[in-house]
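Got a structure for you, questions after.
With one protein chain removed, the remaining protein chains of the complex are shown where they sit.
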Amino acid sequence: MNWFYFSSPSTFYGLAGRLAPWFFALAAVTAVWGLYLGLLVAPTDAQQGEVYRVIFIHVPTAWMSMFLYFVMACYCGLTLVFNTRLSAMMARAIAPTGALFTAVALWTGSFWGKPTWGTYWVWDARLTSELVLLFLYFGFIALSNAFEDPRRGDRAAALLAIIGVVNLPIIYFSVQWWNTLHQGSSVSFKGTSMHVTMLTGMLVMSFSAWFYAAGAALVRVRSIILERERRAQWVRELKEG
Amino acid sequence: MARDLRLAWRHPDEIILTLAFFALVASLFPLGIGAEPQLLARIGPGVIWVGALLAAFLALPGIFAADFIDGSLEQMTLSPHPPLGWAAGKIAAHWIISGLPLTLMSPLIGLQYGLTGDTLLVEALSLALGTPILSLLGGACAALALGARGGGMLLALLALPLFVPVLIFGAGAAEAQATGLAPTPHLSLLAAALIAALVGVPAAVVAAVRISVD
Partner (left out) sequence: MYWSSWDAFWAMGGHAFFVWMSFGALFLALAVELVLLRVRRIRALGDIEEERELEAEN
């Protein structure tokens, strides 16, 4: 298989258009399944009561906020090393969805924190570094749109994203490195402190978030390709719709 | 590199402006929040660090702006001079007009806030280790934002989030000292971050300048 075949925007435009509906469909199915497990089937938490059910959206969105930044930074690396156009467009397409998941993770976290910790917000390492992640996404979006020449925006924002990668391990390990109010991870490879239904629900919701993010990024990259290649012959020949 | 440093020394007015800005910012807090000695001693280390961070930020556009406009930036990327040394010179010049005078002046501001001997020393030490990191990270952001729309606001959005960890550990060191804890963990982390930034950031600055003159 020729991997470079799909690295041209014109061929990727078609591929993304065919894949996106499948990702959205999978996201919807897994979301229904995950919400059914999380909201209707899973038993209550002995310590926190029903409010723990926020975990089924808080943890998947928080994971995705970091994972999407990592994927975006990988595309940015490709942009800087190989100067490929499509990778820069993919990074631009991922950033808004990543920022959205980061904002939702912070929001749900604070509505979970209020009844369990007694406060909507604490300035501990985990929350602060996640907030910094949100501003890195905003900075990436702002910088990529700040130049007349979109190729310059691509490359400048790519370098910024790569500098910002140092924040990811800080977020991930912050609950181990510092004594914070935020609890440590309850999922590990050695075993888990959670009920099986809870764990399944959380993982299913994480897959749903992943499918949704993939679908949204593919739909957005199609618009970006159209905007950037407006004057290209193949765009002119596209059928309406 | 030597030329940039000489230029920085030859224009002491910039250093004086930085110091005046720092003193003004530091005096706004007692006027705005209230001047009880206990409160001031509590917020002192943080206020000094925030002032240093803002002063470093405001000096950022000056690092490359003149060279960008007169085209010598473009020449520099073409010249046989090692661009890493050139980038390091630019950043060092920024540190001389922002970080260095602030570090030297911080004990004076600290006294105004009622900080005592050891805390003043730790505060100055944390600034000495931390402000070069601000100059390095800020220099990379200033290079990325060259010729961008949005000016100062864009630069703030890029640089301030990256400054946050430095602020936390810098202010944390003096605060630990003031509350009777050991400041060494914070200071070692700052030192490690400084070494990492010294190794990595000049290359990023050169890459950013290359992007901006492309």
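Chains: A and B, in written order; residue numbering restarts at 1 for each.
Everything below uses one rule, namely that a contact is a pair of C-beta atoms (placed from the backbone, for glycine too) under 8 Å apart; a residue touches a chain by one contact, two chains touch by 3 or more.
From a predicted model like this one, the values you see are computed outputs, not experimental measurements.
Engineer: What are the shown chains that the left-out chain touches?
Structural biologist: A
Engineer: Touch as defined at the start, partner being the missing chain; which of A:97, A:174 or A:206 qualifies?
Structural biologist: The missing chain is touched by A:97.
Engineer: Going by the contact rule already stated, which one of A:74, A:199 or A:235 would touch the omitted chain in the full complex?
Structural biologist: Answering carefully, the residue with contact to the hidden chain is A:235.
Engineer: In the whole complex, what residues of chain A lie against the chain that is missing from view?
Structural biologist: Counting over the whole complex, chain A touches the hidden chain at residues 39-44, 49-51, 53-54, 57-58, 61, 96-97, 100, 103-104, 107-108, 111-112, 114-115, 212, 216, 219-220, 222-223, 226-227, 230-231, 235-236, 238, 240-241.
In the analysis below, only the chains that are shown with their structure count from here on.
Engineer: How many angstrom lie between the CA centroids of chain A and chain B, rounded to a whole number?
Structural biologist: 32
Engineer: Using the touch definition up top, name the residues of chain A that touch chain B in the complex.
Structural biologist: Residue list for chain A touching chain B: 80, 128, 132, 135-136, 138-139, 142-143, 146-147, 152, 155-156, 159-160, 162-164, 170.
Engineer: Tell me, which parts of chain B touch chain A in their complex?
Structural biologist: Touch residues, chain B against chain A: 137, 140-141, 144-145, 147-150, 154, 157-158, 160-162, 164-165, 168, 204, 207-208, 211-212, 214.
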